[in-house]
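The complex appears here minus one protein chain, its other protein chains still in place.
The chains carry the letters A and B, assigned in the order they are written, with residues numbered from 1 in each.
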Amino acid sequence: MNNLLKTLIAILAIINFSWIAKADYPEKPITMVIPFGPGGSHDLNARVFTSIIPQYLGNAIIVKLVPGASGQTGTAMVAQAKPDGYTLLFTHNYVDQLQHHVKKLPYKPLSDFVTVGRLNYAAACMIVLSKSKYQSVQDVFDAAKSSNGKLKLGHSGMWGATMVPMAQLMSWGKVNANLTPFKGGGPMVKGLLAGDVEAVLHFPSVIKGQGSKVRTLACGAKEKSLGTPPTFEELGFTGQIGYMDRILMAPAKTPPERIKILQDALSKLKDDKTFKKFMKRLGENMKFMSGPDYEKIRAEKSNNYKSLVKQMTKG
Amino acid sequence: MKSINITPNLVTSIISIIFGIFIFLKIPTEVEKPLLLFGQSSSEIDPKIVPGIISFMFFIFGLYTLFFEREDKSINVWPSFSKEMLLNVLVTIIFLFGYSLTFESLGFVVSSFLLIFFLSNYMGNVNLKFVTLIAIIFPVTVFFIFVNIMHVFLPAFPFLEMRIGNFLIM
Partner (left out) sequence: MLESFFNSFPLLLGSGNFLTIIFVIALGLLIGLFVGALPGLTTLMAMAIVLPISFFMDPLVGIPFLIGVYKGGIFGGSIPAILVSLPGTGASVATTFDGPPLTKMGKGRKALETALFSSVIADFSSDIVTILLIGPIALVALLIGPPELAAILFLSILIISSTSSGSVGKNMIMLAAGLFIAMIGQDPIAALSRFTFDVFELRAGVPLLPMLIGLFAIPEILINIETKAKEFVKTKLNLKKEEKLTWEEFLKLRKTILRSTVIGTTIGMIPGVGQVVAAFVGYAAAKNSSKTPEKFGKGELEGIAAPEAANNAVNGPTLVPLLTLGIPGDNITAILLGAFIAHGLRPGPELMSEQGSIVFAILLCMLIANILFLILGYFTMPLFSKVVTIKKSYLIPLTIIFAFAGSFVFRHNPVDLYFLLFFGIFGYILKKLQFDVTPLVMAFILAPSLEYAFGQTLSLGDDNVLMYLLSERPIAALIIVSTPVITWKLFQRSKKLRDVATSLTSSQVKSS
């Protein structure tokens, strides 16, 4: 009996009991919810990001994948979580600023979340098969017009990162086309390669893998690695078309001093050599934007999407 | 008049038919209407079609079972239950329900401890001290592996944090 007691005391000695009280933030690992499934670009970016940030933050950030309902399940989970700075959301602009215009949500993205920072963005490009006759975005538009709206275009999900820019372009160019959905970027590219659809939008990191099989017509930003095709802006389409911002959000009621700690860690992270190396390998850029700066453009983007949706759905 | 033999198939077929009708009636209220996109519906298949097909299937196959298989003898018997069996099953279901309720409110480790302790004792043939030991060690180990190594979340004890070093153990 004595031995047992001694062992118990020994064990208890190493266990740290602590009331969940205020201490130095972060004094335990932080949870970062990703409202998408595994294997996507957010997942990959997050893995790189979370493997390096502990040194700047003082504690770990752990990824929690909560897919479902086009991002609603994960977002709702963070909206309802305790705003103590230990639960964050890693999402993108279409879920954050557009979705509430097309769906009834149990939370209000703009008022329930505040931006910690934009990690980077990915700018989509329009691609066609190299063996096709399209040499420019205008060619595609002409084909759409002459086929009376029957031209087949593809996208990877309703109101998603490859569909919204496509819709924006079509609305700018005042053309109609047949938009076929695919279950994600992979099947969408396969659809292009197989000739099921004529043109799609996708991100440079994936396009590079296709090599000479595809031709890039235009991009959301200057892409040297793809031969610097014209940007959408240069062609006359304003408004950051095709940008998928990868943004880290916190529940709005999180104490501001904790958000500041996160933001400081992020800004140190972006200069880290290993981080830059891995992001380069992933093919992602490092266009970081601080939380406050992003907040300034967030409401405006939301309004842009609102008018886009209105225009697209008025039938 | 022959009395109707209430077989499982009979019950199933009737439930199926009623369920089919239920789905059909609920379609107008339970199916969200698609937004129009550039003048066309944004949904390729009219959203009413899928539930419609399903309600039809329940209805038709309920009828089929009713007419053709009501009297099928091969596997159409009610299972036999002794009072003891029924009691065991019901008690277990109650335990499981309690487990679900306390899973989050008491945390994984505590609720699992309770489940193992009570269920093992209920099932009998156990050594009390050993059961208590297992009921503590096992959930803590599972918790440790899931949370600290695999980085997947199980609910922690919400009132007190217990850590060894930086590792959460309960």
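Some points to look at:
Here, contacts are C-beta pairs under 8 Å (C-beta built on N, C-alpha and C of every residue); 3 or more make two chains touch, one makes a residue touch a chain.
Just so you know, these numbers come straight off a predicted model, no measurement behind them.
From the options A:182, A:243 or A:305, the residue with contact to the unseen chain in the full assembly is A:182.
Subunit B meets the missing chain through residues 8-9, 12-13, 16, 20, 23, 26, 30-35, 42-45, 47, 50-51, 53-54, 57-58, 61-62, 64-65, 68-69, 72-75, 78-79, 84-85, 88-89, 92-93, 96-97, 99-100, 103-104, 108, 112, 115-116, 119-120, 123-126, 131, 134, 138-139, 142, 145-146, 150-155. By the touch criterion stated above, the residues of subunit A touching the omitted chain are 37-40, 43-44, 47-48, 50-51, 63-70, 72-73, 76-77, 103, 106, 150, 152, 158-159, 178-183, 186-187, 189-191, 193-194, 196-197, 205-206, 208-213, 278, 281-283.
Just so it is clear, only the chains that are shown with their structure count from here on.
The residues of subunit B lying in touch with subunit A in their complex are 35-39, 42, 151-153, 160-166, 168-169.
By the touch criterion given at the top, residues 14-20, 28-29, 31, 59, 62-64, 102, 158, 167, 170, 176, 179, 312-315 of subunit A touch subunit B in their complex.
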